[in-house]
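Below is one structure, written out as structure tokens; comments come after it.
A protein chain is absent from this complex, but the other protein chains hold their places.
After this line comes chain A, so read on.
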């Protein structure tokens, strides 16, 4: 019995690690420090910031260096997020958490390339991060 449980636990651990590895691989080109939004007040003073206001990303095309972290800050009560279609930041799609007013979301871009994004409930809101 004990050995069976151990085997099951090992199998479960293996499966979990495989799932985690797949997830990490899928989002290899970016890293998200925390999936939950943070307060805008916590954004570092020298951060690279894209503000969201009046149903727009205020810097629709932003150029950064590989390894840079970009913060999106929602300035209005209408909730917004940052999302990537399938194949942009990994094999699958990526959907950032919704930001309420004065909430921020940070993404670190690890690889050079063009990263087009959009707001999930407002697909007409689009932006691009160019990583050099």
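The rule is short, and it goes like this: contacts are C-beta pairs under 8 Å (C-beta built on N, C-alpha and C of every residue); 3 or more make two chains touch, one makes a residue touch a chain; residues count from 1.
The working rule: contacts and distances are computed from a predicted model.
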{"item": "Hidden chain of the complex, named as in its UniProt record, picked from \"Ring-1,2-phenylacetyl-CoA epoxidase subunit PaaC\", \"Electron transfer flavoprotein subunit beta\", \"Methylamine dehydrogenase heavy chain\" or \"Tyrosinase cofactor\"", "value": "\"Methylamine dehydrogenase heavy chain\""}
{"item": "Interface residues of chain A (partner: the chain not displayed)", "value": "83, 85-86, 93, 118, 120, 123-124, 126"}
